[in-house]
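Excluded from the complex is one protein chain; the other protein chains are retained at their positions.
Entry: subunit A
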Amino acid sequence: MAADIISTVEFNHTGELLATGDKGGRVVIFQREQESKNQVHRRGEYNVYSTFQSHEPEFDYLKSLEIEEKINKIRWLPQQNAAYFLLSTNDKTVKLWKVSERDKRPEGYNLKDEEGRLRDPATITTLRVPVLRPMDLMVEATPRRVFANAHTYHINSISVNSDYETYMSADDLRINLWNFEITNQSFNIVDIKPANMEELTEVITAAEFHPHHCNTFVYSSSKGTIRLCDMRASALCDRHTKFFEEPEDPSNRSFFSEIISSISDVKFSHSGRYIMTRDYLTVKVWDLNMENRPIETYQVHDYLRSKLCSLYENDCIFDKFECVWNGSDSVIMTGSYNNFFRMFDRNTKRDVTLEASRENSKPRAILKPRKVCVGGKRRKDEISVDSLDFSKKILHTAWHPSENIIAVAATNNLYIFQDKVN
């Protein structure tokens, strides 16, 4: 079912919850089991906690446009009380959802019976106080805010500010700043729309707030550049504070150079000192203090460089891969094709390719590293480039904030892998 294709994956700040959004507009939240004292070695598993329909397809009659219900991004708010809050967005509308538990219900009403039917008052001879009795746990999700009508173009990112009072939403040409309490207005903080659309040269592809500095954010562009902006400098952050760009390697120039340099994801490290960007073939780590080139570049699947024309034909070259940091910022992870995903250890410079598939992973089995054969003799376990299945792509992954638990979305399946406990 196309509607089941997972379109976003995100752990909450403690890692207790994992949310996924799909093409059909649904959100599914998984919760980690409490580790029981009896089974110390059995790590908590993730089970379905709540499922709800976040967005519905809409039709804009005036513009004759259908608005897809696909969830583009989910971002959690830090937990401040018993309830959980998350933001989910489709192309046009951001919603704030409250997810809360109900495990008691009132019983013993005077005027209605257990089924809720009204009693004949004449039959009531005594009064009693209703009491709260335990019930089966029910998790309910309610939409608390709807932030609509602020984006002409398609929303690609949302990011919660470290002040926990504001967040931003970014579309192709503009970024808006919202206050969680106010839904009928937003501040436009970036606008790169040219007066004449024919002069359009680049679009915004992703945006994120700095994890600690509530005045700082970055946004990436289709031209492979990143701009860091300071909201204290001016209300409209059209002039960047820092501009990160690596000069193009002229030997790699092709028809598709611009496409493969378009950045599909940008993420601050947990420390706030680095940013990581993903373009079609590489992941790059940038030091905020060095604008002229990244400090690290990792090849995700360079063997695709000679296949760009076919990938353009079948639209794969437009796939937007995401990238994630682990909790300590020492390892980065991103997806590839054939249900492969890659991890790069920044310290040891070692990398590994793993596969998310039913055949290759039974519960408790250890993932075997995979290898793509680029030419010459193919070894037994290797897979050749031409055998790669480009319909099986891993675009969305997530890493638990503090433990080695990863969530990998492979089309309409979610895989959760944990580090083996010794």
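By our rule, contacts are C-beta pairs under 8 Å (C-beta built on N, C-alpha and C of every residue); 3 or more make two chains touch, one makes a residue touch a chain; residues count from 1.
Just so it is clear, contacts and distances are computed from a predicted model.
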Chain not displayed: protein name in its UniProt record ("Neuronal-specific septin-3-like", "Exosome component 7", "Immediate early response gene 5 protein" or "Translation initiation factor eIF2B subunit beta"): "Immediate early response gene 5 protein"
Going by the contact rule already stated, which one of A:Glu56, A:Asp113 or A:Glu382 would touch the omitted chain in the full complex? A:Glu56
Just name the one of A:Tyr109, A:Tyr164, A:Phe243 or A:Phe318 that touches the chain not displayed here. A:Phe318
Of the residues A:Glu199, A:Asp249, A:Glu359 or A:Asp386, I need the one that contacts the missing chain. A:Glu199
Touching the left-out chain: which of A:Gln31, A:Ser157 or A:Ser186? A:Ser186
Residue by residue, what part of subunit A touches the chain that was omitted? 56-68, 70, 91, 148-150, 152-154, 156, 172-173, 176, 184-188, 191-203, 205, 222, 231, 234-236, 238, 255-256, 258-259, 262, 309, 312-313, 315, 318
